[in-house]
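With one protein chain withheld, the remaining protein chains of the complex are depicted in position.
Let's look at subunit A:
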Amino acid sequence: MSVRNWDEKLLSDLAILMVFVRLLLYSTIGNVIVQDSVYTKHVCLSLLVMIVVVLPTLVESSDCKSLDICEKFKCFSPCVCIHLSLPAGDRLCSTEDCMPGTGVYLRHGYIYSSLAGYVLRKNEGEELPVISVVRETEAQLLPDVGAIVTCKVTSINPRFAKVHILYVGSTPLKDRFRGTIRKEDVRATEKDRVETYKSFRPGDIVLAKVISLGDVQSNYLLTTAENELGVVVAHSEAGAQMVPISWCEMQCPRTHAKEFRKVARVQPEYLQA
């Protein structure tokens, strides 16, 4: 259906509705009050109802050159995806004004919202501003293939280690994603002779790289098969934080006991005393 037809249909529906409302009011109030005052009251009521219900649609149906009006209305009614009787979402503006971003779609030369959320308008210089609808004001950062993530080991198994991903790069995540480090992805050499118990322990903080996003049910697949990846912080069985002494050993400063881990070679500029 074209935009014009949609507007006319709405207006015609409303007109029919108004007739019924008028009849109802007239029939209920008509008997009680003097004829003149009933008529005026009746007219005022119906006019008020018309203004409140019809005005938003009238505003939308005109080409809203300034988006400010639309945004003002967003305060009263947030961008709802689907109206009760309409197949389209909230219309934001036309393609001549803005470029579509995320959470919107194009239809018949206008931009509609497809999400329930907040309208974001970004000015990008000479080009048209980009309009998008987001659920939350801050964007969620997701681990991507090849990203370096910081994670915490939750459980180990002879075949793999399960981890919780805490940071992507240097941004903390709001939710904890799950990851798996398989036995053959722990290091690059002698993959079949790896023992998970000698590489990680529950509670260790590990730097890893994402190699796959995984399926619906499986977790992110991570690898530590590089010199710079591996265990960064680990606690000994006595409870003290251990000091790395080689790529495969860490020592507890209190008991001087050595434990095996796959240690990450952190660049000196990232180390803090």
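Methods note: a contact is a pair of C-beta atoms (placed from the backbone, for glycine too) under 8 Å apart; a residue touches a chain by one contact, two chains touch by 3 or more; residues count from 1.
Please note the rule applied: contacts and distances are computed from a predicted model.
Which of the following names does UniProt give to the chain that is not shown: "Protein EARLY HEADING DATE 2", "Exosome complex component RRP40", "ALA-interacting subunit" or "Serine/threonine-protein phosphatase 2A 55 kDa regulatory subunit B"?
Per the UniProt record, the undisplayed chain of the complex is "Exosome complex component RRP40".
Which is it among A:Gly109, A:Pro158 or A:Pro268 that touches the chain not included here?
A:Pro158
Looking at A:Lys122, A:Arg135, A:Lys191 or A:Arg254, which residue reaches the missing chain?
Once the missing chain is taken into account, the touching residue is A:Arg254.
With the missing chain put back, which residues of subunit A would touch it? List them for me.
Listed in rising order, the touching residues are 155-158, 196-197, 201-202, 238, 254-257.
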